[in-house]
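Only one protein chain is missing from this complex, and each of the others stays in its spot.
This part shows chain A:
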Amino acid sequence: MSQSATIAKPMEIKKALLLLYQMLLIRRFEEKAAEQYTKSKIRGFLHLYTGEEAVAVGVIQAITEEDNVLCTYREHGHALARGIDADVIMAEMYGKMEGCSLGRGGSMHLFDVSKKFYGGNAIVSGHLPLAVGMALASKKQKKENITVCFFGEGAAAEGEFHEAMNLAALWKVPLLFVCENNLYAMGTAIRHSHSETHIEKKGAAYGIEAEAVDGMDLMAVIDAANTATQKVRSSGKPYLLVCNTYRFKAHSMFDAELYRAKKEVDEWKKRDPIPTFKNYLLKQKWITPAEITAFEQKIETKVQLAVDFAEAGTWEPIAELTKFTYSENKMQ
C-alpha cells in the first residue's frame, strides 16, 4: 500500500476516525438508498457514489465552513461529508417537505445554503461557470473563503468546462476544480470521449496548476487536497485536482452496464478505499476491530433512522405547487 501522507500527530487520530466514519456512512447510506429505490420509495434518477467515497471525504476535510461547495448529481456522499444530516437527505430523495431542498430537488439537487452547499447540479458542467462567479464574488468582497467545484471527467468535454477554466485563470479567482474521473461518462469510456485522457494536462492550456491523484486512496487524496486548498488560499488562483477513481455501481438505477466488463469492476473493487483505509488504521493501532463494529452499528441505526424520518415526512400540499418559482419577498 502506498501512502503518500501520514497522519502522524495523536491529535489527528480523532479526525482520521471521523473520516473512516464518513466513508462507512456514505457506503451504507447508498446501499439503503438503492434498497428504497427498489421498493419505489425513491424515484427519478438515483446515482450512487459507492467506490468514490475517498474523493468527497478527502477533499471536504480540507476546507472550512466558510468555503463554497458545488457538486454534480452524484452528490449524496459530498452532502454527508459536508455535514448535512442523513435524515434530510433521505427525506429529500423521498420527495418530502422535510428534505434539504423541501422535496423540490430530489437525489440530484441537494442544497443547504447554511452549509454553503450549492447542489446537486445535473447539467453536466453547467455549474462550473457558477463556481467561477462565486469565487469571483469572494474576491470582489475581499473574503477569505474559497470555492470547491466537483465534476466528472465527462464534464471536461463540455465547452462550459473550458470557458470556466479560462475565466477562472484569467480573473485569478480562488477556485479548486476537483475532477472526479471515474472513467465513464454514463457508459462512454474516457478513451472514447477525450483526445487527451490525462485530464490534469488540460490545466496547462489555461495556466492552471494541476495534479492527478489516486482517488481510491484516502490518504493520497487528503494530502493532495490539503496542498491544493492551501495553494488556492495563498495564491488566490484556481487549481485543478484530478482524482482518479471508479464507481462500483451502475451509472444510475436504469443502467444495465453493457459497456464494461464485470472483471474490470472486480479488479477495481480490490482497491476499495474503505478496506484500504480501515486496514491502515488497524495497522497503526488507531482503531480496534471492536470499534469498527461499533461504528458500523451506529451507522446502521443512523441510516435506518433516516429512512424512518423520510417515511414519517409530509407531502407538500398541491396548492403550493408553484411556490419557489419566484421569491416571496420581492425586494432585496
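Just so we're on the same page, a contact is a pair of C-beta atoms (placed from the backbone, for glycine too) under 8 Å apart; a residue touches a chain by one contact, two chains touch by 3 or more; residues count from 1.
Note that contacts and distances are computed from a predicted model.
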Can you match the unshown chain of the complex to its UniProt protein name from these: "ABC transporter ATP-binding protein", "Pyruvate dehydrogenase E1 component beta subunit", "Pitrilysin family protein" or "Hydrogenase expression protein HypE"? "Pyruvate dehydrogenase E1 component beta subunit"
Kindly state which of the options A:R104, A:K172, A:R233 or A:K302 is in contact with the chain not pictured. A:R104
Out of A:L19, A:I42, A:A56 or A:L128, point to the residue that touches the absent chain in the complete complex. A:L128
I'm checking contacts with the chain that's been left out. Which of A:L20, A:L48, A:V69 or A:L167 qualifies? A:L167
Out of A:D112, A:E153 or A:E180, only one touches the absent chain, namely A:D112
Which parts of chain A face the unshown chain closely enough to count as touching? 68, 99-105, 109, 111-113, 118-121, 123, 126-138, 140-141, 159-160, 163-164, 166-167, 170-171, 322-332
